[in-house]
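Reading through the structure tokens given below for one structure.
All protein chains of the complex are present and in place, except for one that has been dropped.
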Amino acid sequence: MKKTRLEAFSDGVFAIVITLLILNVRLPEVRIDGLYDGLVQMLPTVGVYMLSFLLIGMYWVFHHYAFTFISEVDGVLLWLNILFLLFISFIPFPTMMLGKYPFQTLPVVIYGANLVLVNITGFILILYLRRNKQLTSSVFTDKLYRSQMQMYLGVNGFYLGCIALAFYAPRISVYLLGIMTFYLIIRSIVMMGIGKCNLRTRFDETPGID
Amino acid sequence: MKKTRLEAFSDGVFAIVITLLILNVRLPEVRIDGLYDGLVQMLPTVGVYMLSFLLIGMYWVFHHYAFTFISEVDGVLLWLNILFLLFISFIPFPTMMLGKYPFQTLPVVIYGANLVLVNITGFILILYLRRNKQLTSSVFTDKLYRSQMQMYLGVNGFYLGCIALAFYAPRISVYLLGIMTFYLIIRSIVMMGIGKCNLRTRFDETPGID
Amino acid sequence: MKKTRLEAFSDGVFAIVITLLILNVRLPEVRIDGLYDGLVQMLPTVGVYMLSFLLIGMYWVFHHYAFTFISEVDGVLLWLNILFLLFISFIPFPTMMLGKYPFQTLPVVIYGANLVLVNITGFILILYLRRNKQLTSSVFTDKLYRSQMQMYLGVNGFYLGCIALAFYAPRISVYLLGIMTFYLIIRSIVMMGIGKCNLRTRFDETPGID
Partner (left out) sequence: MKKTRLEAFSDGVFAIVITLLILNVRLPEVRIDGLYDGLVQMLPTVGVYMLSFLLIGMYWVFHHYAFTFISEVDGVLLWLNILFLLFISFIPFPTMMLGKYPFQTLPVVIYGANLVLVNITGFILILYLRRNKQLTSSVFTDKLYRSQMQMYLGVNGFYLGCIALAFYAPRISVYLLGIMTFYLIIRSIVMMGIGKCNLRTRFDETPGID
């Protein structure tokens, strides 16, 4: 399995999942008089749609970044990647649930658990690379490994906190998930460089972050 | 992030959105005797389906054209592009609404607002390129910048006019949106050149329009 | 617009349409006792699903073949191609109708009309190439042009005949559409060559058929 082919397949799955999300944003069955109220009631669904769209976009950027660490794909990396895509492809389901029952404990817990599963798979992938240096590229330095570990543990700890919080204050938990997504996007923008400032350290060459 | 990979991902999203549209063209639940009448009532849905298909096709052509301005992708361009795809991916929702409640004010307003959001994102992208010349290719001249600005302001002004008109004459507003789409398609055909006449100034080399 | 990019976009649309078809093969709402009878009633839906899958596959093969005629893409070819994809993307709708109301006149007429629209767009594309030789490759000879014209006129005449027949014997009309698809597949296999026999005249080099 060539690395480029696995990347192309993964990109396809990302593009499809991110686009399918809109199919679960469904119009309520109302007459035209009730459409305005129906749409107001749909606002949480639209908000969660946007959250998941940006999250999946962010995972796509991350996936691309993680593949710069890899020089060879073996059977384990291939199937860890398919498992990663399984959890990414599942996101539309909790997204629909969170939109339909906004700010309720159970949907927030399942949404958060889905993100944790995606991250755990990524975490195992990084650990596996650490133990199999012959599969890694020169980008994958000790420093990068440590910063990646820190990020995974940090983000996953945050998600677990959100899940726990959902039992007491699900609304705040949802807002925190949104803030984390926003933070991760800003972080990825800074890492890739912003035009004028630091074009020289742009994404494809970035050795890590700390 | 290589420019080509971002383009391939964007092309994937465009191809999926444009094809998903048909899933919202649903058969009414009628017996075979009522099928003819049911289909006649569906004509607005089919018309809006075609409008959105051609519009998304037009945005795809435009997206391809805009990427000829770019030589390097930084974090901001990457996320502006993802935001652009978010609004493109949303189009099936107002499309379904406009087909279900044809020629009503609210659906026309939301459909128009969606197009305005797509265009504003593109407008910001052009502004950002203007301020970060090191990311642009030689195609992105001052002349091109001005013609792009004019086009965005013109088209978005037109869309805002359609939204305002929708409160008084939603039917005419829909027809105007259709005429604008038709105009933009004709314009893109002329820009790319028509076989016999002007093959030498075809799309990929076109420095702009005025 | 590079020819390869237009081909890749078209391939994406073909792959999506052909795969989406299954979403309209829906399970009836029955208890497990009634599942067998429910599935038996679904047999026409499954049959039409297969017919449309093979037809779209056949159009994909044809589309690839037609692109070997082209050396340059201008604005007209680009938009004729998008129009072609519009009619291809529409096929799931009459497919669903024909499966739900099997062997009824109206669904057969609309299914046939959709195929006629696909073919007319292809026909116009060939005519346009004929008039703009500078866009064609060396494959597009006079002989190829004539054989293509004959094929289009023949197949479209056949489809128009099926539509007319649908008013008297819709069941036979459906079977004839199936036979035509089968014939076109066999024909494309022979044209591309069958392993042992004529590898030398395989598809990519085939100058035409007569």
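Read from first to last, the chains carry the letters A, B and C; within each, the first residue is number 1.
One rule holds for everything that comes next: a residue touches a chain if its C-beta (ideal position, glycine included) is under 8 Å from a C-beta of that chain, and two chains touch if they have at least 3 such contacts.
Keep in mind the model is a prediction, meaning the values are calculated, not measured.
Q: Based on the whole assembly, the unshown chain contacts which displayed chains?
A: Touch partners of the hidden chain, whole complex considered, are A, C.
Q: Of the listed residues A:Gly12, A:Pro44 or A:Gly178, which contacts the missing chain in the full complex?
A: Missing-chain contact among the listed residues: A:Gly12.
Q: Return the single residue from C:Met1, C:Val48 or C:Val61 that touches the missing chain.
A: C:Val61
Q: Among the options A:Tyr36, A:Phe93 or A:Tyr175, which residue touches the chain absent from this view?
A: Checking the options A:Tyr36, A:Phe93 or A:Tyr175, the one contacting the hidden chain is A:Phe93.
Q: One chain isn't shown here. Among A:Leu106, A:Ile120, A:Ile172 or A:Ile194, which residue touches it?
A: A:Leu106
Q: In the full complex, which residues of chain C touch the absent chain?
A: On the side of chain C, residues 8, 11-12, 14-16, 18-23, 25, 27, 32, 35-36, 39, 49-50, 53-54, 57, 60-61, 64, 185, 188-196, 199, 202-204 touch the unshown chain.
Q: Touching the absent chain: which residues on chain A qualify?
A: Interface with the chain not displayed, on the chain A side: 1-2, 5, 8-9, 12-13, 16-17, 20, 23, 72, 74-79, 82, 85-86, 89-90, 92-93, 96-97, 100-101, 104, 106-107, 110, 128, 131-132, 134-135.
In this text, only the chains that are shown with their structure count from here on.
Q: Which neighbours does chain A have in common with chain B?
A: none
Q: What is the distance, in whole Å, between the centres of chain B and chain C, each centre taken as the mean of its C-alpha atoms?
A: For chain B versus chain C, the centre distance works out to 27 Å.
Q: Measure off the straight-line distance from the CA centroid of chain A to the CA centroid of chain C, and report it in whole Å.
A: It comes to 38 Å between the two C-alpha centres.
Q: In chain B, which residues are in touch with two or more of the other chains?
A: 8, 12, 16, 20, 23
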